[in-house]
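Below you will find the structure I want to go over with you.
Missing here is one protein chain; the remaining ones are kept as they sit in the complex.
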Amino acid sequence: MNSAMTLNSLLLPGILCPLLLACLMGFRTTRALVLPLTPWAALPALIAACLLTPNEARWHFPGLLLGSEIGLDATGQIFLLLTTLLWTVSGIYARSYLRQSTRREEFYVFFLLSMAGNFILIVTQDLFGFYFGFSLMSFAAYGLIIHDRSAAALRAGRIYMMLTVVAELMLFVALVVAAGISGATTFEALRVGLAVMDPADQNLVILLGIAGCGIKAGLFGLHVWLPLAHPVAPAPASAVLSGAMIKAGLLGWLQLLPLGLIALPDWGEVLILLGLAAAFYGVAIGLTQRNPKTLLAYSSISQMGVMTMAVGVGLLMPHAWPLILPAIAFYALHHGLSKGALFLGAGLARSGDYRQQRRIWLGLWLPALALAGAPWTSGMLAKQLIKSHTLYAPAPWDALLPLLLSVSALATALLMARLLYLLRPAARSSAAAPVAGLIIPWAALLSVIALIPWWFTAAIDTSGMRTESVMDSLWPVMATAAITWIVLRLDSFRMLQPVPAGDILALWTRAFQRFRLPLDPGTFSAAWNTLQARMKIHLTGFIMAAKAKLDQTEDYLSRWDVALLYAIIMAMVAAGISIGFIGINTY
Amino acid sequence: MTNAFLYALAGSGLFVLGLHALVMHAHVLRKILAINVMGSGVFLILVALARRSGETTTDPVPHAMVITGIVVAVSATALALALMLKLAEKSGQAVLPDKHGD
Amino acid sequence: MLQWAFDTMLGFGLLWLAWRALNSSDLFKAIVLFIAFGLLMALAWVRLNAPDVALAEAAIGAGLTGALLLAALARLGAMTDQNVSGASAYPVPSAQPPAGSHFSRGLLILLLSASVAGMAYAIWSLPSYATGLSMDVAAHLDDSGVGNPVTAVLLNFRGYDTMLEMMVLLLAVLGVWSLGGLQQQPEKPVAAVLETLSRFLTPVFILAAAYLLWVGADAPGGAFQAGSVLGAAGVLLLLSGWRPRVRLMQWPLRLALTAGAGAFILLGLLTLLLEKQFLTYPVAQAGRMILLLESLATVSIAVTLAILFLSVSSGHKEKSGKGEKK
Amino acid sequence: MDGMSGNAWLPLMVVASALLPGLIIFGLPEEKVRLRTVLNLSGAFAKIFFTGWMLWGVYHGNSYEMRMAFLPGLDLVLRADSLSLLFIALSSVLWLLTTVYAIGYLENSPHRSRFFGFFSLCVTSTSGVAMSGNLITFLLFYELLTLVTYPLVVHRGTEAARRAGQIYLTYTISGGALLLLGVVWLYAITGTLEFSPQGILYHLDTTYHPALIAIFVLLIAGLGVKAALVPLHGWLPEAMVAPAPVSALLHAVAVVKAGAFGIVRVVYDIYGIDFAAELGVTGPLAMLAAVTILYGSLRALAQDNLKRRLAFSTVSQVSYITLGVAIVGPLATIGGVVHLVHQGLMKITLFFCAGNLAETLGIHKVREMNGVGRRMPWTMAAFTLGAFGMIGVPPVAGFISKWYLGLGALEAGEPWVIPVLIGSSLLNAAYFLPILHRAWFRDPPDSWPVMRDTARDFGDKETAWALLLPPVITALLALFAGLLASTWFSPLEWVQLIAQRAFYH
Partner (left out) sequence: MSSLLAIDWGVIAILLPLAGGTACVLWPALSKPAGLISVTGVVLAIAGLGWRIMENGIYRHAVGGWGAPLGIDLFADGLSLIMLIMTALVGLGISFYARRYFSPRDAVRFWPIWLFLLAALNALFLSADIFNLYVTLEMTGLAAVALTALTGRIDALGGAMRYLLATLLGSLAYLLGVALLYHDAGSVDIATLAQRIQPNAAVWTALGLMSAGLALKTALFPLSFWLPPAHASAPAPVSALLSALVVKASFYILLRLWLELFGDFAQGASMLLGLLGAAAILWGSLQALRQTRIKLLVAYSTVAQIGYLFLIYPLASAGNGIAAGMAAYLAFSHALAKSAMFLAAGNLMLFGGHDRIADLDRAVQRLPLTVAAFALAGVSIMGLPPSSGFVGKWLLLDAAMSQGRWDLAVVMIIGGLLAAGYIFKVLGYAFTQAEVPHDARAVPAGMEWAALLLAIGAILLGFMASEIFALIAVDLVVNADEAGTVWTA
């Protein structure tokens, strides 16, 4: 127990490490010292995450913010593991990736800040800590996205920022309303409070919570920033953006929604529909892409759709939630690691000569297959877990969902095939040779991905799905292989025009522009200025006239004869008026 | 009705006549004359009404007051005349200047 | 009835003269009419049983004021190069709009008529019999040290007023002096007849003044009347071209000017010290003290009036002197 | 001086600690830099010391009151209660920092004795405003504040400064006049002006209610000028021609705060919040505050001049205080009152930073700020913290205020406030984030528009220490005020004490 406490308490320095390093980066004197450490900033947290005993690690900091609660349950631990692992790998990867960059220090600062935010939002169990971590991560990630300063990056950054702010505010309202009504400060209490809340308030909180976190999680319709932002960032940043940070939205749902407490069928169905839409829509658009990183971003949308759907199922069936939750967590872990590996690999794929490229390309197969849910990969396990729980869903869904999930697996597999096609080794060799600093962390990540199913089969109850699962997960891959073969044969793939990244963004923009017209600050102030100028002219005229009148009257009153006349009048009035008053008073 | 009232009425008439002139005439000298006439009017009222106590016993207090008043009046007149002359010397005319000299 | 008619005539005469004086087309004529008005006023005072006032009016109101006005007019004419005694009724430059142009004259007349009516009504409404303070004066006359009630009021009962009045006179001189002198005008030759007249009249005036001063204790007369007669003598002398010697100009002159005021102040302090009461004379010494005060006041008044005349009529202040032979 | 108890001298000392150095400084020759600095700083430290003493005392239930006859039936009262100490503590700390900053800012510039003299007087009046025990004392110091800030606004002596000064006065003096009218009227009705926890009006007959509403309007209009409630805010953006320390003082410590503080006093201690709600005046006040919040932000959006943008931001932010006060409920009160401190810390940071940019690099406009984060990282880091605080991002203090305002709105059943808060945050983000983007992510220009007249060369350094430390410290204070909001020494904790007093007497 004691040693467990000690191990648990490693978490705190682990969380604070990136923050501390980020601060130290600020001082010119310590910067040089800190710089070599930054790639390893996530390592303490990773170690802590591994050594942690879930549910026991709990600290209460009443003075922090409005009362902070730090702690982890099993789900949290999985999220933390995923996150720390990805950040560690990306950090190390980035060290070499950005060796040439002039903005390396800047990158690291934002990298560390996002990392800190990401960790904080996972480990805090109170609203404020979560919100703080969420904000820190979101705002700092802007620095990662626009790292290149290319026009595309800046545009992506701008859209990202807008949506982030909107997300922040939605979340703020959701939290304020929930906390205001329930009086809760921790998520645990908040969920309970939300479960018993007046439906109107409840719906508002859930709507805003889903949308606010949904922006981060790439919820269908709010996903537009993702395909813009993920590709433009440097590879290690894309990896954490798509692998780790995107999960913050998911985690937000898990924390906020009264999952497992009450059934919210309407919301559940909404989420299922949105999730499914994203799952297919992401693939459909992704297939058209030519930029592998954009494609990966769409894949993320699609994969997050699956998880969204699972959350929706959870909302439908509170009793099944204890089972669904680990599934979602595992799916998140699987997707995060695979997606991270793919992004990192995509960053590597074009370096070196053909042979080197091919080696890397082959390496990419592992996460690609995992995502496609190929047998004996984490993907298979994850998909099966999810699918098995969908069977408990009420009427249409119990039949529909497993089917759709399988189709989605096929779709994902197709997308991965498309990815591998796009990243296939090129004949011409690139000047940049793949360096060990890039390869090693990537390879480490790959090995983790490869090992995960074997670790987790022990941890997760997978009995009853073992046998059919292999077949079940095999057919999409096989089908994909077939389709790919046909498509390659037909060579019609080339004709496909990519849908612009951000797809429905244009809709948003148009809507926004219509909305913004009357509120445009430029128009506003111009109208204001015109009004002011016009008023000024009138006023000036009036004042001039008044001044002239004033002088004139004073001249008049200053005349001896006039003044004396008034004196006479005054004497008479003073005498007369008093008589009048007395008259009134007397009679 | 004694002559007291008669003179007092004459006094008020003088006061008003003086006032009229004070208003109407621009020349300072006339204004000074007007002030003096007004003063005489006031004195007349003051002394005349003292006669109401009868033919023989007159109230001496208003008399003393008027003597004081006359001396004050002549002092004021002298100052006014001196001022008028000085003003005329500077401005070339003995009329009240307009408003202020700006 | 006859008296009534006379009083009425006198009243209208006063009004008529005042009107003429104020509205005559010629300033010189106006002033002469004003002097006439003053003399008529003196007559009115006599009719009103106010011989003290009549004397003061004749000497100061008509005489000295008239002299001052005439002298000022003469200076003004010389200064502005205008024939002020000529036909020009309103010696106003054309730039100046005629007074009263800013409102209807009718309005003014109306207002003034109303106010005269109001005043008349107010006067009329006063009780027809009132003794004022005459009883109080009579009751305390014996303690005042003088027999003339007017003098008693002036120098004793309300001596404080008189003291302030002396200050007013001094102040007038100071005021006139502070304006700085006028530019020296060439002395005009004095008419021979005036010289003769002054030579003849001056002793008479001095005698008259002494008499008035002396008699003032019990009969009409007193310091102001005496002082103004004496001042008139000085004016006459000045008119005849006499100028005091430079030696006399500085502090003898100043002493004479301040004699009255100084006497009052000293007496005030003295009484305050001795009697604990400001300007309270011991009953026994009252008469003498009043006489002393009056004498000094007479000198001051005379000198003051003469100086005022001199300042207005001609010379520079520094060149001016006292118009008084001791 | 009747009614001087043993504790009476402490409030006086707090006032005197700023007043005396100020008066001495007026007499100092320009070149006595060191003596002036010593005087300034010792005054500031003395004030902090006395404030701390009183904080300790009040926390332990002591009371401090100084009373002295002023008008027939009216005393001048200086009293330290929990609310006044909040404001006092804020002003003492920020005075010290602003003094340091001003010393750095005005190095070698002319008329420093005059400047620091009025500066101290400004703090004196702020202390007086804070510790006023009745409305007449408040009025006295409130108007004094107007007067002593005028020389600071026109300090530069340019035609623009003079005009700004005239505008400043036109607004503030008019406001003061309305306030005076309201106060007199109130006095004519009640015969007392003492601040008291339940207000002084609840016992009045209902026939007085129309008059009381009118008085409320007058008082709020009078205070609203300084608190920059729309449409009385026009002076604030103009007054930004003043030197940076003055802007900092105007916006964060003294002037706008005095107005907001006055609104707090009027609503709670004159009307009493319950009575005010019964009169129905709080609702419109809240609406007005909401309109101001949005309007200020909207106008800020269009400003290119950095200080102007910040000024409009102040217009918006200060009304949070009013909003919190006007919503009936302890939580909203906490949100509003604590924002008094939070906004002060954040806004002073921003103005310090703006001043640093202007003084060091000659940057006055937002569009000149490209890449300035590289040249002046600490300044811009502080600025960033302040900006995020304004947007309401945790853990900076602004979040705490917004949170409590949101909770308070729900508690009071006024959910419309939440969209206002959101709209404001959105707009705040819209006008602050582009600045941050420019500063941190754009490439710096080849040369900075350094002002010709100052020509201070900082060489390799970011800027002078005296200029750099204050914003960094205030930024950290703003950060810790939020991060450590629930500790016993945080403003929030103190404000909860105040709210408790106002609602659970």
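Structural remarks
Letters A, B, C and D mark the chains as written, and numbering starts fresh at 1 in each.
Convention: contacts are C-beta pairs under 8 Å (C-beta built on N, C-alpha and C of every residue); 3 or more make two chains touch, one makes a residue touch a chain.
Nothing here was measured: the structure is a model prediction, and the numbers come from that model.
Here is the thing to keep in mind: the chain we left out touches A, B, C, D in the whole complex. Screening C:54, C:112, C:257 or C:312 against the full complex identifies C:257 as the residue touching the chain left out. Residues touching the missing chain, restricted to chain A, are 547, 550-551, 554, 557-560, 562-564, 566-568, 570-582, 585 (touch as defined at the top). Mapped onto chain D, the footprint of the missing chain covers residues 69-72, 110-111, 114, 136, 139-141, 143-144, 146-147, 150-151, 154-155, 157-159, 161-162, 165-166, 169-170, 173-174, 176-178, 180-181, 184-185, 187-188.
Contact between chain C and the unshown chain involves residues 118-119, 121-126, 130-133, 136-137, 140, 156-161, 164-165, 167-168, 170-172, 174-175, 177-180, 251, 254-255, 257-258, 261-262, 265, 268-269, 272, 275-281.
Going forward, only the chains that are shown with their structure count from here on.
Inter-chain centre distance (chain A to chain D, centres taken as mean C-alpha positions): 36 Å.
One inter-chain figure worth recording: chain C and chain D are separated by 72 Å, centre to centre, where each centre is the mean of the chain's CA atoms. Annotation: 66 Å between the Cα-based centres of chain B and chain D.
Multi-chain contact residues of chain A, defined as those touching 2 or more other chains: 560-561, 565, 568. Annotation for chain C: residues 99-100, 108, 112, 115 touch two or more other chains. On the side of chain C, the complex with chain A involves touching residues 99-100, 102-103, 107-108, 111-112, 114-115, 118.
Residues of chain C touching chain B in their complex: 3-4, 7-8, 10-12, 14-15, 18-19, 21-23, 27, 30-31, 34, 37-38, 41, 44-45, 47-50, 52-53, 56-57, 60-61, 64-65, 68-69, 72-73, 75-76, 79-80, 90-93, 96, 98-100, 105, 108-109, 112, 115-116, 119-120, 123-124, 126-134, 137-138, 149-150, 152-154, 157-158, 161-162, 165, 168-169, 171-172, 175-176, 179-180, 182-183, 222, 224, 301, 305, 308-309, 311-312.
Remark: chain D residues 298-299, 301-302, 331, 377-378, 381, 388, 391-395, 399-400, 402-403, 406-407, 409-411, 418, 422, 425-426, 429, 433, 437, 440-441, 482-488, 490 touch chain A in the complex.
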